[in-house]
Structures are given as structure tokens and as C-alpha cells.
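Of the protein chains in this complex, all but one are displayed in their positions.
Here the chain labels run A, B and C in written order, and each chain numbers its own residues starting at 1.
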Amino acid sequence: MIQDDLPAIFRDFNPLEDRMLRVIDDEGNVINKELFPELDDDSIIDAYKQMYYERTADEMAISYQRQGRMYTFTPNLGQEAIHIAAGMNIRKEDWLVPAFREMGTLLSKGVTMKEMFLFYLGNEHGGSFKNVSKTLPIAISIGTQLHHATGIGYSIKYQKKNEAVFTFIGDGGTSEGDFSEALNFAGVWQVPIIFTIQNNQYAISVPVKSQTKSVNLAVKSVAFGIPGIKVDGNDFFAMYLAYKTASEYALSGKGPMLIEAYTYRLGAHTTSDDPSKYRKKEEEEEWALVDPLLRLERYMKKMDIWNIDKEKLRDEYKQEIDAQFVSAEKEKAYKIDDIFDYMYTDMPEDFKRQKGAYEQFLSWKENRK
Amino acid sequence: MIQDDLPAIFRDFNPLEDRMLRVIDDEGNVINKELFPELDDDSIIDAYKQMYYERTADEMAISYQRQGRMYTFTPNLGQEAIHIAAGMNIRKEDWLVPAFREMGTLLSKGVTMKEMFLFYLGNEHGGSFKNVSKTLPIAISIGTQLHHATGIGYSIKYQKKNEAVFTFIGDGGTSEGDFSEALNFAGVWQVPIIFTIQNNQYAISVPVKSQTKSVNLAVKSVAFGIPGIKVDGNDFFAMYLAYKTASEYALSGKGPMLIEAYTYRLGAHTTSDDPSKYRKKEEEEEWALVDPLLRLERYMKKMDIWNIDKEKLRDEYKQEIDAQFVSAEKEKAYKIDDIFDYMYTDMPEDFKRQKGAYEQFLSWKENRK
Amino acid sequence: MSVMTIVKAINNALDIKLNEDRSVVIYGEDVGVEGGVFRVTEGLQKKYGVERVFDSPLAESGIVGTALGMAVSGLRPIVELQFDGFTYPAFNQIASNVSRMQNRSRGKYTVPMVIRFPYGGGVNALEHHSDSPEALFAHLPGLKVVIPSTPHDAKGLMISAIESEDPVIFMEPKRIYRAIKQEVTDDKFSIPLGKAKVIQEGTDVTLVAFGAMIRESQKAIEMAKEAGISVELIDLRSIYPIDRQTIGESVRKTGRMIIVAEAHESFSVGSELIAIANEEAFLHLEAPPRRVMGYDTVVPLAQGEKYYIISPERIFYEIEKTVNF
Partner (left out) sequence: MSVMTIVKAINNALDIKLNEDRSVVIYGEDVGVEGGVFRVTEGLQKKYGVERVFDSPLAESGIVGTALGMAVSGLRPIVELQFDGFTYPAFNQIASNVSRMQNRSRGKYTVPMVIRFPYGGGVNALEHHSDSPEALFAHLPGLKVVIPSTPHDAKGLMISAIESEDPVIFMEPKRIYRAIKQEVTDDKFSIPLGKAKVIQEGTDVTLVAFGAMIRESQKAIEMAKEAGISVELIDLRSIYPIDRQTIGESVRKTGRMIIVAEAHESFSVGSELIAIANEEAFLHLEAPPRRVMGYDTVVPLAQGEKYYIISPERIFYEIEKTVNF
């Protein structure tokens, strides 16, 4: 069943046996020395900082929303190890096809918090990620993005480029037909894609056990003949190793991989959601103890490479993020053109007529005053 | 991975190891004595006859189509063991949710060849199967029917009835999102359904290896946490055993099952298709040698229970089938009402207006002559 | 009598039917413990149990397709799709099966099911959360498409929808889910599907609207009144079957028609209403019927929505133009 040329971890952590790849334990002890990824101390410190930046940005966003300065926001709390591990393995040449809960990965790719804020301030210019190449906009319609990733994979293979595609979906999203179809196409086409399922245990209020009877989500790869692995999503090193391995595999032309990142959404689904309606406080508290940032901090302290003044860093980040938010708030006003001008590359006559009629109404309105 | 309460054959023929359940070999020798289903000689003879009837009806249909007396027809040639084994295990109380290539099963459930012919003569009254309860019409839009089956499964469970649902799809159909979604729903809801994939190696011209990279199709069940098994679809006894087992499993409330019936479409996709464009003659010839009727005949001869005069039986069947065809041909003419009257239970006013306008046109036309 | 919002009125209708008919079941994403993202099914799981009100896997095609299976086998499922933009994954099941099973089976099976979802813009939402796809469903033969504009109608129409043997698409104007409060009887009552309602009589121009656009139209009518224009307002309520008679009568009287709706104007319910006005009242038309509708653009995010959304002022502007034609 398991291919011979598969990297060892895919054999050692066979999802059919419901095994999960971990490198450090909850306390930050290395439990799989031989698997510890090649990462120097600076990179580890940098990883922590990126995670911490995402965490801080998240908290700021939530508070802007609470202050009524921003519309609904989708927090990433608790899933930062996945995002930054992915980000560190995505090269400039690689494609990123996001869902809607991988802010850290977007930031790694070059997206700014200003753009993120602009998006959640209700401006399409924020979500276009225009300044970052090879990055699709946030995908709201669940599951559909995986097909786009697979198509991009085909382009890469067809054009014989040395690129990979990283794409994401949630545990709930695995129930959509498009999830299965996309994995199936990717398998048949043998294209260079790394599919990540962020299994944060919930789809809004629906627990993963109501989504599927499969023993885990990584095992779904079997149905499409592609390798799959379940990874501790709160273990930065395990995630890093998984992405490094999958990316090498994809770039060497061996085809797609499925990674289930087993994690927990520490926050609400969105700022309009109240998780206390559907999950127990104890559960949240348990998971809070294994927060990926905490686990990485524990590891770093144990290894004596912890040199971070969190308070200070936080203040620094807050200041920087706030500047970005304010700049997003001050962004030049949305124009009528913005709703019309991007629908077609050459605007149809009939469409110009609609725009014109609206402008006429506006000048009538102006004159009335 | 494999549940404890699973019938033994699901463990012994684990699709993850790409094993296939067989009871007799190509020559008709029993290779798995302990698995031989409890079937008396008369039932075996009856099974053969049913298969032979389906075969004969198929051939007749093809020839009516060639004579220009009928529109496109979808032959079942080579897949009769599956159809009749299923039919023999579907009770009156059970539901049948067909795709479009299981004529024998429909006939077992009580559908007549007259109805089948009427359908292929372009009359909806043929396809409604109005006289047979708990049988949905033929499903043309591939994959969609599995959801209907799953919903019926929910009704059964909800109403605490002792019924099962039998539903079918082709190998090509497994690529549709609805296939995966339906298996997933069925798994979560634990409803009494037997899903059959008739893997006849092709979806029109597309071979199954272009459909999916999974080692076989039964293994797709793993993604949805339901038991699956790959069965020799040309081995009547293996199919019978699989259905018997699955049906008992479903009726005892244990949930759904997936059966991959590994077979071959001996004929064309439809009467408008020419398989020589996309597959080798040698391949067809090889499979013709293991025709399910031949294999059953070989078995019966070896066991000395063969008492069938094929020529005679064929003549008898032909006569009977021809009578049904003629009766379908003579069916009372299609009326205007037939296109309007079944769209709504109470016909909307606006819709009556359309019908009325058409009738006006017709009388104008009449008057013109 | 209780004071009800549209949310409460629909919840009440569901409650009444769940209570009186055990064949009614409700499911969809987050409709159980959560009570739906807009709380329309709030409290129903607790009251009727998880077998009757439950969360499904996240797959709209599956939700609708399984409901069809239930509907042909003795249940009366009511499914919720979470937003307008998430009806599209279920489009194939709706277009190919839900709308057709009755005809395909020559009436052997009826399809007593309701697909309900919040629709429309004006709530500063993300993409796919502001669409008005009624024309898409109305064009498919075999469905009934219903849109209420008040708590009272929402309740009465929902009761009828659940009791209909034909499948019903029930679209709920999310923008006014809680904005309108009304005294509604706690008893069961129903409003027949397919009948529009003349909300206000008038003589100069007929305004046809539905859903959240009724309220905006009413504001515009106030402006028109000040300008001395008498407007007749029709709440369509049922998009299909469409109430040709009521439209025809009104336009024959006023000679003028304006359609107010949020959906993209091209190939829309507005187009159909203009066709109907021509067919039913051609000789009475004194000005070209006009559409005050959404542009053929994606509904913009919050900052751009003000350009897309239809203001009372814009309706009034068109009323004036039509009356002065």
C-alpha cells in the first residue's frame, strides 16, 4: 500500500494506524531527536517571533473589531505553528492558495497587516494581495480553492517549473465534494501540491466527529492514492519537518501530499461567534495549556535559546500593527469605479450604461441638496 | 483500523491490501469453500436464468436500437452477476436507488422490460417505475443518486424501519464530489445503505486509471470510516455473499457498506458509442472469457446442476421480450398533458396559461389545414 | 399574539410544524446547538431532540440531496443553507433532482421539502454573504420560490412552504431579520404561495418589490407622497409562481411600473416583471417599466456596498423619472 519512495515519516506515522507525528512534547522536550529538523537557533527564534507577531496582530484585530472600527474578523489563535512552519517553507517561487484562517502564512509570503485590515474593513483592495506574487485572494466559499491549487499545480508541471503549491482547508471543509475531487485530480495528475487540513476540531459549532467517521483526516488521502500524514499542529518542529519533507517531495516531481495539522481553534470562529454556546470551558483550557507558542517557548527555554522579552516585543509589534491599521483606516475612499472596473478586462457597453446611469443619479442627488 | 464487529470477509479481503473476494475461479471451480453462500440448486439455476434474461433483453434492445425502433440504449453486458446477486438480496421492503446500468436489478425489483423499453423509447412513463414501490427512477446525472439513497437511509433509521437501501454508481462516478459527500454523510449518520461501485473499467472512453490513483475503489471507504470490500463482479457467488453480508450488516443497524464490484463492460457505453476507438480488442476478448454467465455455467456444469437448454430458453425469452417491446411501441400516444401535469402537485395559474396558449396554437394549426 | 421579528416568526413556524408533524426534520450547518448563525432554529434541537434538529456535515450538495431522499421516503425535511452564496454547491441537486423528481417519477414521488437560507446585502458582510439569487431558482421549472418581507408573512408563508408537496426555496431577507417587529398570532395560520399582496394602493405608478426592498420602497413612497405622486406598492412574496394577475391589474390601473430588487438587473426577476407588464397591460403602459436593481457586479464588500445597495432616494429618483416620462 505505502509507496517505496515515500519519505520515512510517512511510513513511520501511518495515518491508517492513527499515528501522529510529533517532535516535541507538550512540555517542549524533544521526543524524536532523529526527526528534529535542521534549523539553527536564529531561525527558531525568528519562527517564534513570527508566531508571536501573528498572535499579537490577531489580538489587535479582535480589539479593533470590538471597538467597532472593523467588521467581522477571523482569528487565528492557536494555529500559528502551522502558519509559520508553512510560511518558512514556502519560497518566493511557490504558490500560496489560502482558505481564510492562515494569516501568518500570508504574512510570511509578504502580505501586510495593512492589507489584511483593509480587507476586514470591507475593501477588496485589501484582499487582492496585489503586491505579492503567486498568492490567490482569501477563499470564502469552502473547498473551491483546492481546485484552483490543483490547476496551478498542473500549470507548473506543464511549464516544467520548479515550484510547489501550498493550499489550506479546515476540518469542516473536508466534507465538501470539492475537497475530494481536488485530491483526486491532484493524485491523477501527480502535481506538486501540499494540501493542509487545519483540523482545529470545529467548523463553527460543529465538532469534527460530526463531520466524518474516518479515524482521522489524514487517512482520507488513501482514497486518492496520495501520501498523507497527521501532524501535531501545535508542535512547530513537527509542522516544519512535515512541510520541509512534503515540499522536497513535491519539488522533486513525486506529486501531492496531504498533511492533517491537528490543532485547536483557541478563539472564536469569527468575532461574531460565541464558542461558549457549543464547547466546554475545560476543553478550551486544556488546549490553552498546549498553545503552540507556549510549547515553543518551553522548548527554547529548555535549550537555553530563549532571548525574547515578550512585553517589549509585544509593545513593538503593537505599535507597528497599529500604524498599519490606522493607515488602512485612512486609505483613500472607495470609489464608484471600484465596484465596476474590475469585473471585465474591457468593460462591456451595457455595463458602462449601468455605471453611467448611476453617476446620473448621483449628480441628481447632488443637485437636490 | 478495522472494526471488531465487522463480518470476517471484510477483514480477510481488506482492500488496503488490494485483495479481492472471489468464491469461484474463472473456470467455475470453488476456490473458497467456506465462503460459498447458502444457496440451493434451484436458486442457482434461477440466478442463471435471471442473468440470461437480462443478457437476452440487452441484446434485443441493442437490435431494436439498430433497427431504428428505439433511441440510445445503455447495455448491461458483462455486469449481470452483480445485478442479479443484488436483486436476489433486495427485499420488497428495501429501497433501490439505481444509476443507469443495473437493469437486472430493476427487473428483480419488479420493473418490466416494457417499462425499460418505454423509457428508451423516450417516454417518461417508462422511467417512473410507477408500479414498483421503493424504487427511484434511473439517475442520469452522475453521483447525485447517492445522496438520495443516503437521505432515504436517514428516513429508515428515523422511522425505525427494518429496511436497507441499495444504490449504485460506476467507476467514473467515484470522481464526482457527490460520491464522497454521500459516503461521508452515510458514515456520520450510520444509515443502512449498501453502496455498489460497478467498476467496469471505463467511463465511456476513460479508463479507471485516469479516474483515480487509489489502489482500488473499495479503499475509498476508508476516507469515510465505513467498511469496504472489493469483490469479483463476474463471480455470482462472491457478489451474492457480499450483498448477503452487507445487507445483514445494514439491517442489524451497523451502518453502510461499500462494495466495489470489479467487472468489465463487455459492450459499448451506449448504442451510440464505439469502444474500438479507445480499447483493444485483446482486452475485450480476455474479459469475454470470464463473462459472468460463462463462469456460472462452468460452475453449474462442474456441479452437475446444469439443466438449461440455452437455445430454447433464449427463444422463449426473446418472444416474451419482443411482446413487451411491441406493447411499449404501441403504448398510447404521448399527450400534451404529459409534459405539463407532473411538474407541480397543484398546477400554478401562470403555468396553466402556458399550457392554454399552446393549446390555442394547436387549434390554430388544426384550423389552418 | 407576540411581538415577533422575522427570525422569531420563522422559528415559530418551524416550532409549530415540528410539534404537530413528526415527519418534519430540520438540519444544516450549525442549526443544532448553535441554532443557526442567525439563530433562526434557536432552541429547536433542545425541544425536539437531535434526531429531528441536527447539524450536518459541511456540504451543501449533500444537505440538499439527502433531503430529497428523505422527502421521497416519508419525511418533510427543512434544510438550511448558511448563506445565499453557499446555495451554489447545491445547485446541481436543486436543478437536476429536487425540481425534477416529481416530473421524472410522473408523480409517483412528491417532494415536500423546504430549502431555506438568508439572502441579500446591506449587512457589511464578506463576499458570498450578500447575494440575491432568486432569478436563478425561479428560472428552474419545478420549484416554488418564496420571499417574505414581514414577520407575519414569514410565518404564514413558511407554514405553507412546509405543507407544500412541491419543493420550496424559501429566501429570508437577512437585512431585516430583526429590523422589523410586528404583532403576530401565536396560532397556526398559513398564507397561500403564489399570491402577491397589494401593500398600499395608489394611482400613478406601481412599485413591485419584495424582501428587504419593501421597507426601502415604503420610504421612497413617503418621498413621492410629498412630491404629490401616488404609488401603489406590491409585495411579490412569491417569485414563482409569479402573481401575473395582481401585477397586470395594478399596471393596467397605474400605467407605470418600477421594480425594486437587490439582485443584478440583467436576466432577473425585474426583466420577467417587465415582460409580464407588457403581456398583461401593454395598451395601458404610459412609460417604460424600469428596474431599480443591483448592477451587474459582484456585490461589493462593506465599503463599496453603499454604491450597490438601493436607497429610498434612488427609488424616488426613478419614480419621478417614470411619472414625468
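By our rule, a residue touches a chain if its C-beta (ideal position, glycine included) is under 8 Å from a C-beta of that chain, and two chains touch if they have at least 3 such contacts.
The structure displayed is predicted, hence computed values, not measured ones.
Shown chains touched by the missing chain?
Contacts of the unshown chain, counting the full complex: A, B, C.
Would you indicate which residue among A:73, A:100 or A:154 is in contact with the undisplayed chain?
Per the contact definition at the top, the residue touching the missing chain is A:154.
Taking the full complex into account, find the residue in C:110, C:278 or C:311 that is in contact with the omitted chain.
Only one listed residue reaches the unshown chain, and that is C:278.
Touching the missing chain, which residues of chain C?
Against the missing chain, chain C presents residues 85, 88-89, 91-92, 95-96, 99-100, 103-104, 127-128, 135-136, 138-142, 240, 242, 263-264, 266-272, 274-275, 278-279, 282, 285, 287-291, 295-298.
Please identify, in ascending order, the residues of chain B that touch the omitted chain?
Residues 71-72, 119, 121-124, 127, 140-143, 172-173, 175-178, 203-206, 210-212, 272, 277-278, 333-334, 336, 338-340, 343, 350-351, 354-355, 358, 361, 364-365 of chain B touch the chain absent from view.
Contacts of chain A with the missing chain: which residues?
Residues touching the hidden chain, for chain A, are 95, 97, 124-125, 127-130, 134, 136-137, 141, 144, 146-156, 158-159, 177-178, 181-182, 184-185, 188, 341-346, 348-351, 353.
FYI, only the chains that are shown with their structure count from here on.
Where the centres are mean C-alpha positions, what is the separation of chain A from chain B, in Å?
Going by mean C-alpha positions, chain A sits 43 Å from chain B.
Got the chain B residues that touch at least 2 other chains?
Residues 177-178, 181, 184, 188 of chain B touch two or more partner chains.
Which positions in chain C are in touch with at least two other chains?
Within chain C, the residues that touch at least two other chains are 56-57, 59, 61-62.
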